[in-house]
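All protein chains but one are shown in place.
Every chain is named by a letter (A, B and C) in the order it is written, and numbering of its residues begins at 1.
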Amino acid sequence: MEQASPEVRARVTASFERQGLMRHLGARLTHIGPGRVHIELDSRPEVTQQHGYIHAGATGAIADSAGGYAALTVFPDGTDVLTVEYKLNLLAPAIQHIQAVGTVLKSGRTLTVCRLEVFGSRDGERHLVATGQQTLIRLQPGPSTEAR
Amino acid sequence: MEQASPEVRARVTASFERQGLMRHLGARLTHIGPGRVHIELDSRPEVTQQHGYIHAGATGAIADSAGGYAALTVFPDGTDVLTVEYKLNLLAPAIQHIQAVGTVLKSGRTLTVCRLEVFGSRDGERHLVATGQQTLIRLQPGPSTEAR
Amino acid sequence: MEQASPEVRARVTASFERQGLMRHLGARLTHIGPGRVHIELDSRPEVTQQHGYIHAGATGAIADSAGGYAALTVFPDGTDVLTVEYKLNLLAPAIQHIQAVGTVLKSGRTLTVCRLEVFGSRDGERHLVATGQQTLIRLQPGPSTEAR
Partner (left out) sequence: MEQASPEVRARVTASFERQGLMRHLGARLTHIGPGRVHIELDSRPEVTQQHGYIHAGATGAIADSAGGYAALTVFPDGTDVLTVEYKLNLLAPAIQHIQAVGTVLKSGRTLTVCRLEVFGSRDGERHLVATGQQTLIRLQPGPSTEAR
């Protein structure tokens, strides 16, 4: 898979490392391509719901971050990104390990739309466990969040 | 606010306590009414995004759980609930403390739809930081998740 | 119910009358309040799906317009509005007549979020047939649609 430029990868990695939630969940940034970012999460008791599956909220959290960073890869240096909204369908229980893939579908001056896909692995087989869509807003340098 | 019956509150509380993610985030179940559940979360570095606000994924996680448990309060004993999909708009940065309110809008034999609202507190004032909608499916006793 | 100012009502009405789709469907603008607009539609064969209910697409169309005009009531004169995205849950079949209510939940400099509700009438009783959420963008005078 194509990698983003070293500058973009450094920028995305630095931002990801400031996300306390990603570290707390144990999420890992595993691919930074142009308009495409992967974030992975292993199941452990800290990320489950009442049946022991990975919680829809944890699935949503890494999907949201994957989309946000996919958008950031196509933004000019010095800008930042905020999630406007996201929607996620949960298709199958996520059991051992999940990989969220955020892909930019359209990036405009103000708004960017990403596809969110989350794949699970079960017995070595990869399948779609969640699919969604996200809208993001680009923030100019020194923005107030009221821009949103 | 009206409380659910002791039986329902016990059922919801027991399920919530099995959600490893809620405990890991530090989320607290603060109200269980008929068709309405509140979950609260204090900000701390473990739940933040890159600017120090509460991460949209953490906001989404407690909103998803609040809606799921709101649905569970109106289901017959012995049934369970799974999220089919949820959609969340982030309206304002969530800074210190958030309260997610899940409210059942319509509950049918198979599907239930909840409104999700998340309120933040800033300088003692309560304001809406996120608003969303969620579809859930009722699982009969001994269901396979393939019911979904 | 509170009415918007005559100026705002004139502006919304003029825009609505330019929407060929609303006229073609037979939709009527029945209330223009500050941050709230109603659009109504009677069932007839031209707006149905295969079972004779009002088509989810017709329900969505008037809900989308109701939200868009609700946003327009709070915008400054000379600006315009475009739908960024909308999400609608269909809760019950819509049979005879529907009323879409768009209500502004939050209006920022760039983006506005509306609640969309659609009520049906059956045997004189009003009930919720669809509920949704919508994100809109404000366009400055002389904007290119690339602003989106």
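Methods note: a residue touches a chain if its C-beta (ideal position, glycine included) is under 8 Å from a C-beta of that chain, and two chains touch if they have at least 3 such contacts.
What you see is a predicted model, and the numbers here were worked out from it, not measured in a lab.
K.L.:
Please work out which displayed chains the absent chain touches and list them by label.
P.N.:
Spelled out, the missing chain touches these shown chains: A, B, C.
K.L.:
Quick one: say which of C:Val8, C:Val37, C:Ala58 or C:Ala71 touches the chain that got left out.
P.N.:
Checking the options C:Val8, C:Val37, C:Ala58 or C:Ala71, the one contacting the hidden chain is C:Ala58.
K.L.:
I'm checking contacts with the chain that's been left out. Which of A:Arg36, A:Lys87 or A:Arg138 qualifies?
P.N.:
From the options A:Arg36, A:Lys87 or A:Arg138, the contact with the absent chain belongs to A:Lys87.
K.L.:
Can you work out which residue in B:Ala4, B:Leu41, B:Ile62 or B:Ile137 touches the chain that's missing from view?
P.N.:
Among B:Ala4, B:Leu41, B:Ile62 or B:Ile137, only B:Ile137 touches the chain that is not shown.
K.L.:
Counting contacts across the full complex, list the positions on chain C that touch the omitted chain.
P.N.:
15-16, 18-25, 44-51, 55-58, 60-65, 80, 82-93, 145, 148
K.L.:
In the full complex, which bits of chain B touch the chain not displayed? Write them out.
P.N.:
The list for chain B reads 84-85, 87, 108-111, 133, 135, 137, 146-148.
K.L.:
For chain A, which residues reach the chain that was dropped from this view?
P.N.:
87, 89, 91-92, 105-106, 113, 115, 128, 131-133, 135
By definition in this document, only the chains that are shown with their structure count from here on.
K.L.:
State the chain with the largest centre-to-centre distance from chain C, centres being mean CA positions.
P.N.:
Chain A.
K.L.:
At what distance in angstrom does the C-alpha mean of chain B lie from that of chain A?
P.N.:
Here chain A and chain B have centroids separated by 21 Å.
K.L.:
Taking each chain's centre as the mean of its CA atoms, how far is chain A from chain C in angstrom?
P.N.:
Using C-alpha averages as centres, the distance is 32 Å.
K.L.:
What are the residues of chain A that contact at least two other chains?
P.N.:
As it turns out, chain A has residues touching two or more other chains at 84-85, 87, 148.
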